[in-house]
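A single protein chain has been removed from this complex, and every other one stays in its place.
For chain A:
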Amino acid sequence: MAHTGTSARREFLAGCRDEAPLLLGVAPFGIIYGIAALAAGVPAWLAQLASAIVFAGAAQLVIVQMLAAGAGFIPIALTSGLLNLRHVLYSASMAEYVRHLPRRWRLLLAYVLTDEAYAVAVLRYQQRHAAAADHAEHTNATADLRHWYFLGAGFTLWAGWQLSTAAGLLFGTTIPPEWELDFAVPLTFIALLTLLLRERAGQAAALVAGLGALAFAALPYKLGLVAAIVLGLAAGAWTVRRLELAR
């Protein structure tokens, strides 16, 4: 039993260690989010709490950006609710590895299933999967503790996200508005968008959604954004169909 405890700790720490380099990429977003949240008039305690209850960087930046633009409750809920839907993909991809775990473990791991924790944990599962094929006997003999690795990665990201949010909230009060650091939010969207535009259907979805945002600009409470995104999704689906028919 004591042996299992040490191995679990080792897996957890390995997860922490492998996730740590990703914090370099995550921390600037946390800081930008903290600063932008203050600029949008969100109380600091609520901005920090959001990092714990939403715990999704892109969605939090979207919420803050929309608040600053004067968007209403429903459009913000719909946009961020749609944007986060991609987590269903990660959940589906992780399912085969965590299905056997007790419910309390799955409830816990679901909370830390973010883009970056997923990226690290799924690699470990796939790597060990391949290794397990060679050393089937060995793997069967020792308990599978990879969920501890996943938890370590998730926990590290969580802690990094909370700390970088706090740093942004601390800096945010001292940075003069002339620095226009809120502009870092659309710049972040531009950077992420460029990385995502790899295939035709995604490009069509982005193009139509971008034009839609301008076409529906006059709709109240920024509902035009929701309409634009839905139209973009339709364009993406249509392009997929076209490409499949053409093949």
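We adopt the following convention: a contact is a pair of C-beta atoms (placed from the backbone, for glycine too) under 8 Å apart; a residue touches a chain by one contact, two chains touch by 3 or more; residues count from 1.
As a working rule, contacts and distances are computed from a predicted model.
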Checklist outcome for this item: Record lookup, UniProt, unshown chain, options "Phosphate transport system permease protein PstA", "NADP-reducing hydrogenase subunit HndD", "Integrase" or "DNA utilization protein GntX" -> protein name "Integrase"
Checklist entry - Touching the left-out chain: which of A:Leu38, A:Val62, A:Ala153 or A:Leu169? => result A:Val62
Next on the checklist: Using the document's contact rule, name the residues of chain A that touch the chain not shown here.
Outcome noted: 25, 28, 32, 42-43, 46, 49-50, 53-56, 58-59, 62-63, 65-67, 69, 72-73, 76-77, 79-92, 94-95, 98-99, 103, 106-107, 109-111, 113, 180-181, 183-197, 201-203, 205-214, 217-220, 222, 224-225, 228-229, 232-233, 236-237, 240
